[in-house]
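Here the complex is missing a single protein chain, while all its other protein chains stay put.
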Amino acid sequence: MSLQAAEPLPSRRAARPIPAAPLAVGTFSIFYLSVIVLLPIAALTWRVVSGGTASFRSAVTNPEAVAAIELTLLLSAIVVAIDVVAGTATAWVLVRDDFRGKHFVDALIDLPFALPTIVAGLTLLALYGPRGGTGIDVAFTRTGVVLALLFVTLPFVVRTVQPVLGELDRELEDAAASLGAGKLTTFRRIVVPAIAPAMLSGIALAFARAVGEFGSVVLISGNLPFKTEMASVYIFGRLNSGDPAGAAAVSLVLLVISFVTLLLVAALRRRVTRHERALEGARKERKAPASPAPGAGR
Amino acid sequence: MSGSGRIALRVAVLGYLGFLLVAPVSLVFYRTFRHGFGPVWTALSNPDAVHALCLTVEIALIAVPLNTLFGVCCAFAVVRYRLPGFGVVNTLVDLPLALSPVVVGLALFVLYGRGNAVGDWLTGHGVHVLFAMPGMLLATIFVSLPFVVREVVPVLREIGDEQEEAAATLGSSGLQTFRRVTLPSIRWAVTYGVVLTTARALGEIGAVSVVSGAIQGRTETLTLFVQRSYENFDPIGAYAGATVLASLAIFTLALMTVLQRQRSCR
Partner (left out) sequence: MIEVSNLTKRFGDFVALDGVSAMAETGSLTALLGPSGSGKSTLLRVIAGLETPDAGRVLIGGKDVTGRPPQERGIGFVFQHYAAFKHMTVADNVAFGLQIRHRPRAEIRARVEELLALVQLEGLAGRYPAQLSGGQRQRMGLARALAVEPEVLLLDEPFGALDARVRKDLRAWLRHLHDETHTTTIIVTHDQEEAMEVADEVVLMARGHVEQVGSPRELYESPANEFVLTFVGPVSRVAGSWVRPHDVAILLSPDGSDEEAMVERVVHLGFEVRVELTDTTGERLTVQLTRDEADELELASGDIVWLRSRSVVDPDLEPV
């Protein structure tokens, strides 16, 4: 058997018989994205920028705005911290454990993705609010907001970590054990580094989601300024009070946070893809061809 | 992991999920139907509720196909044709996922409102975007934009060029190849993306609220109807609407689960 690997292929383009198709498709995509997403965002940015720095600064430094932004960032950070632990634990149980109804639980994780946020808030209010009957009442409290954010951000870390955990080569953990590492050490030094990019990706997405959340917090928080008013609700309030400039200014702050998060996730995804491609290459070399169908020849 | 450790973790995780997800949602179903189906039916037959439901469905019926078309086109532009600049496009497509829906609504409000060139021009020609259907549509399309793209891109990448090259060597024209080889191989990814897009479109509230003014009976979607009902001390109406939405969500969830199975089989 020759030891030489297959010819390395630099990026190449297959000959395409219809050159018109890519042009049409590309043009339509750019046009659509611009009209739907880019144009409105540009208009918003331009409105704030053209309003001048003075007006921007006053809108952003007004105490209620500051309180809203600070509260949003603080609670989002808390929520994300809890998500990392709960999400990783959940992913671990879904991948490594086995019990009756596991598939049902796995499906359940996606519920916050499928459920409208207003309904999420309503359900939490129903059980953990004034007439919940459990004795717990988190309506109009920060705890209530945290609960709502935990609900809507639940799937993010779970779903990003789950596939990576599933693909993790158990042999690495076995090797660590054979070298004397205990369960916790193995987890800390072998598993966590492998799932770290996925975790970060999930954290970033969860954070962005929490910062911008509106539907689930608007009912449960009661939107008390300086107490439970989140940035998105503050913006909404400013608009209703006929202060679109103030709303736009704070929106720009959120927009910047979103963009930064987006770039972080994109960078992480590129790193994960590169890592996956390397693993895939190694796996392809090792793998024997698919086992033959029963009764078949070669 | 040791036996007791594993069980402890399992119990902890299941407890967390029960506390956060299962209990609240189950309670709403219970509360809604506690006094029978009658009050629920009355609440839902109220003309505002009916209108809200119809409006929500109408918007979804337009937004989802458009975003699906865009999703497939964009995925091809990024993966197959590798058009210049589309690496950036691929990242920008994710923006709606990271952006607060209220900010989305406000951006549309600024663009199509008074004092903006585009807005003034449109109003001058009798096209009302804000506080009307077009605005609600644009808001819904914005927030549900990424899902089909995100599902199709990795699948296209994974399939690679080879099947299409093989089809070309066998005499298949571009269109024939697309129809017979490419489209069938991405159909589950597209379907899954469509389900996610629909769920997002049905559940949208923040952006649509800003853009539409939530005018009762005119520009109020079902989600807005639930919010208004609750704030106006009409819990039956709120729960009834929430139940409809939650049922749709659970149906969506079931579809998602089934489709996931299909995708991993093939």
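By letter and in written order, the chains are A and B; residue numbering begins at 1 in each of them.
As a convention for this text, a contact is a pair of C-beta atoms (placed from the backbone, for glycine too) under 8 Å apart; a residue touches a chain by one contact, two chains touch by 3 or more.
Because the structure is predicted, anything quoted here is derived from the model rather than measured.
Interface note for the absent chain: among B:C54, B:L170 or B:A254, the touching residue is B:L170. By the touch definition given at the top, subunit B reaches the unshown chain through residues 162-163, 165-173, 176, 180-181, 184-185, 266.
Definition applied: only the chains that are shown with their structure count from here on.
The distance from the centre of subunit A to the centre of subunit B, each centre being the mean of the chain's C-alpha atoms, comes to 16 Å. For subunit A in complex with subunit B, the touching residues are 13-18, 21-22, 25-26, 28-30, 32-33, 36-41, 43-44, 47, 86, 89-90, 92-93, 96-97, 99, 103, 105-119, 122-124, 126-128, 132, 147, 150-151, 154, 183, 205, 208-209, 211-215, 218-219, 231-233, 235-236, 239, 244, 247-248, 251, 254-255, 258-259, 261-263, 265-266.
Touching subunit A in their complex are the following residues of subunit B: 1-2, 5-6, 9-10, 12-14, 16-17, 20-25, 27-28, 31, 70, 73-74, 76-77, 80-83, 86, 89, 91-104, 106-111, 113, 116, 118, 138, 141-142, 145, 161, 164-165, 168, 173-175, 196, 199, 202-206, 209-210, 223, 226-227, 230-231, 238-239, 242, 245-246, 249-250, 252-254, 256-257.
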